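A single protein chain has been omitted from the complex, and every remaining protein chain is retained in its original position.
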Amino acid sequence: MYNVSIIGASGYTGAQLVQLVQQHPELVLKGTYVSSNSADAHKSIGELHGNLAHVDATLLPINDEVLETLANSVDFIFLATPHEASHDWMPILTSGSAKVLDLSGAFRLKDTQVFEDFYGFPHLQKDSLEQAVYGLAEWYCSDIQPAKIIAVPGCYPTASLTALKPLCENQLLDKAVRPVINAVSGVSGAGRKANLTTSFFEVSLHAYGVLGHRHTPEIEAYLGTPVIFTPHLGNFKRGILATITVKVKPGIKQVQLDEVYKAAYADKPIVRLRNSFPKIDDVAHTPFVDLHWKLDEASGYAVITSAIDNVMKGAASQAIQCVNIMTKQPVETGLVL
Amino acid sequence: MYNVSIIGASGYTGAQLVQLVQQHPELVLKGTYVSSNSADAHKSIGELHGNLAHVDATLLPINDEVLETLANSVDFIFLATPHEASHDWMPILTSGSAKVLDLSGAFRLKDTQVFEDFYGFPHLQKDSLEQAVYGLAEWYCSDIQPAKIIAVPGCYPTASLTALKPLCENQLLDKAVRPVINAVSGVSGAGRKANLTTSFFEVSLHAYGVLGHRHTPEIEAYLGTPVIFTPHLGNFKRGILATITVKVKPGIKQVQLDEVYKAAYADKPIVRLRNSFPKIDDVAHTPFVDLHWKLDEASGYAVITSAIDNVMKGAASQAIQCVNIMTKQPVETGLVL
Amino acid sequence: MYNVSIIGASGYTGAQLVQLVQQHPELVLKGTYVSSNSADAHKSIGELHGNLAHVDATLLPINDEVLETLANSVDFIFLATPHEASHDWMPILTSGSAKVLDLSGAFRLKDTQVFEDFYGFPHLQKDSLEQAVYGLAEWYCSDIQPAKIIAVPGCYPTASLTALKPLCENQLLDKAVRPVINAVSGVSGAGRKANLTTSFFEVSLHAYGVLGHRHTPEIEAYLGTPVIFTPHLGNFKRGILATITVKVKPGIKQVQLDEVYKAAYADKPIVRLRNSFPKIDDVAHTPFVDLHWKLDEASGYAVITSAIDNVMKGAASQAIQCVNIMTKQPVETGLVL
Partner (left out) sequence: MYNVSIIGASGYTGAQLVQLVQQHPELVLKGTYVSSNSADAHKSIGELHGNLAHVDATLLPINDEVLETLANSVDFIFLATPHEASHDWMPILTSGSAKVLDLSGAFRLKDTQVFEDFYGFPHLQKDSLEQAVYGLAEWYCSDIQPAKIIAVPGCYPTASLTALKPLCENQLLDKAVRPVINAVSGVSGAGRKANLTTSFFEVSLHAYGVLGHRHTPEIEAYLGTPVIFTPHLGNFKRGILATITVKVKPGIKQVQLDEVYKAAYADKPIVRLRNSFPKIDDVAHTPFVDLHWKLDEASGYAVITSAIDNVMKGAASQAIQCVNIMTKQPVETGLVL
């Protein structure tokens, strides 16, 4: 059994982590924390998240002393915190025996100039950044296993990379044409906060962050090729559907695509290769990535769609996958029941 | 042609009024205003409300001087403002030739003690309150016609009173059993503001204001009998469905109910007596009230459902109906096209 | 370990049962069946229900021979079938060692005349009907434990009875005023079938089955008092919110209500007594019933709201609760993880 703590448990990702830790056979929840100036401090988690009304967990305020204690008293710390908080707290949290899974964007980009351009503040934790391993569970398993710090991937990159890496790694793409990633995310992706943009009346499908979203460099960094990524806000609570259009090299056949996907995910129970284009609801509330693809052999263009639950595989359940890898359990432990 | 101005045009009701005034053959929009400390001041209305992107109207900041000018320069002023603002501004707005339609709750309750209990501040505008006429268009037409001040009814009271007044006025109810009004409102009812309660992820059908909502005394005042009113927040943008259970006096038959409804609304084009229980979407984006009812003759219990668009008949289009009455046009002018 | 089979696994309740059996530590899924003339026969369950794409289960056609075999080869049979099928197949299914949990309405009403009036066909299985025990898990535990046949309660009755029985059993209600139950159900309640009424464009909140729904006699039978029950179709997929208005006897206080609820559900982990009025999403995808109530001591009227997931506590998870009781496991086994 492993002891874990969750910092940032007032948000949607934090609440999902609480639920996943509760149902995991090998994890024990030792504490849930929020920012020391949060109005949610000292509330029970069920007060904020009605679905957890039966869970006995209080949101305690975090402070330097608590951070230090956690670093030496639990096995794993989940950081479901703003980028700035993760960035600032990482050295102290990694000063003891605990390993840290950071669900913010603070440690995903190795290039600190790109980081500063897209996140708006300079990266000052070079040592931590160097140690951090990108936690895309199906692709970086051997790096994740011994790591001290896991940078849990962003939701859009998870959906996009799972779809594109088999094609890239097998050199099937025509590099003259950039992959076009159109993705629609549920509103939980915007986090738990009062905001006119995500108020119920205002939400209606639209594009945002066009040609400038911070997940673009993350996708490009782990794919190794530039992409055009257009995120959208959808009128649903959970899930991402990414529709990806690529051009493959001349002469590639549908069966070749089928083969590379099957090979890439043969022993990966979290990735489901579907027989038809998946729906958001196929994966909502699940840890799965669902993939389907089709090639127009005449033109060489292919369309792949990738569906995930942004709060699960796009955040919390991928973090649990990483813990499973780090503790040498089957990757789906506590996730596929 | 009549000149009108709208104060509070940044909200959902104000925006709806802009649209209705634009499409009305006898009304001319002279100005749209917002609170002087609003971040929306000087923006175009289309910037806030994308559906009005083609409308050339700027949100001007209101102040005492503007209020005074309006009182003497337009025929009708619509107040889509907070209760406090309507309360405070009414004397100056009614100091000239303009007539005022107030869509807040400030002038609906004649009993100032009840007002203070439910609205949380004392009513200091006794003269205005005395002049104010309740603008339930199908029921107070002769009072509305000559009025200086119209207190446009609340959304829930509009749905409830339209359903219940025919039964009450005809003394069909068994007074020993209170009418039970269960109503579900779309999120627009909460107004245009950033609020965790109405954020997309959080909205999910639930009761609120149980046994204490401020529309209860409004319904009771204009019905003349106590009720149990339970509002709910629903996961849709517009509309109210009120489901009302009453006990009628012994021996009443279904045909008697049919007759009183037909008689009450024979020449009222805005009230549609339906052949089946109406849906929210039957009335969304329309000025109509849809009614249907059924009596269990054995037990004497009857169920009536009443559907309106809360932003239209529950606010803006009812205000337009009042203007039509005041200017002696057919009540549906500019509303039923 | 207990072997179970599910008949009617093509529907939403059947698919939910598959998932619950898969995640239950003591149950083994031995077979999933559909009607022999179903177009879904021989399909995999993941083809119909994308969320189960990873589950290896084929929908086999049922026939008399299979029914007979099941009766002697598994421990529990779940019937997620039409009323007529459950009615017809019950004798053969109970001819062996298997126990049967019927999720249809065929065995809930002991009065066969009322049954025929509301279900439209005569009840011919008197012996089975006599043996059947009503599976409202929190209230009939000692009857359920030794039973051969469980009539799993309807979704609306589950929500309604959980809210009302504590008040009725403690004689707190003023019998001169009928409890008024207004309930809104998600669309899954209508089952998995092509139907214009439940097509996406047509769904919009409205009342149906007014003063004549077949769940009314079920509620009345197990409550022991007549009620006015008005169901509604809501624009969401899962969940029921029942808002119940009652009149209590003179002099009853809020604290007395608090006490009877606490006493009734003290050791019942599936019923969560909430501190505020619950939302549908608090219980969606969970086995819980969430209750909250408020009394207006002056008038004696109280409002209770009860939220469940109609596919879970309103069907599948309640059936699992019954199996847990019958096998003497904690009632929440495999449900609260």
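As written, the chain order gives the labels A, B and C, with residue 1 at the start of each chain.
FYI, a contact is a pair of C-beta atoms (placed from the backbone, for glycine too) under 8 Å apart; a residue touches a chain by one contact, two chains touch by 3 or more.
Everything quoted here is computed from the prediction, not taken from an experiment.
J.: Of the chains that are displayed, which are in contact with the missing one across the whole complex?
T.: Contacts of the unshown chain, counting the full complex: A, B, C.
J.: Please pick, from C:V21, C:V34, C:L173 or C:V203, the residue that touches the omitted chain in the full complex.
T.: C:V203
J.: From the list A:H42, A:K175, A:K193 or A:H206, which touches the chain that is not on show?
T.: Of the listed residues, the one touching the omitted chain is A:H206.
J.: From the listed residues A:T69, A:T230 or A:Q256, report the one that touches the chain absent from this view.
T.: Here the residue in touch with the unshown chain is A:T230.
J.: Of A:L136, A:L172, A:V187 or A:I280, which residue touches the hidden chain?
T.: A:I280
J.: Please give every residue of chain B in contact with the chain that is not shown.
T.: Chain B touches the chain not shown through residues 22-23, 47, 50-51, 53-54, 237, 269, 272, 274-275, 278-279, 281-286, 288, 290, 336-337.
J.: What residue numbers in chain C mark contact with the hidden partner chain?
T.: 12, 187-188, 192-196, 198-201, 203, 235, 237
J.: Spell out, residue by residue, where the missing chain touches chain A.
T.: These residues of chain A touch the chain that is not shown: 176-178, 180, 182, 184, 204-208, 210-211, 226, 228, 230, 232, 234-236, 239, 241, 243, 245, 277-282, 284, 294-296, 299, 301, 303, 305, 307.
Keep this in mind: only the chains that are shown with their structure count from here on.
J.: Once every inter-chain C-beta contact is counted, which two chains account for the most?
T.: Highest contact count belongs to chains B-C.
J.: Hey, which chain ends up farthest from chain A, C-alpha centres compared?
T.: Computed centres place B farthest from chain A.
J.: For chain A and chain B, what's the span in angstrom between their mean Cα positions?
T.: 46
J.: How many Å are there between the centre of chain A and the centre of chain C, using C-alpha atoms for each centre?
T.: 36
J.: Which residues of chain A are in contact with two or more other chains?
T.: 237
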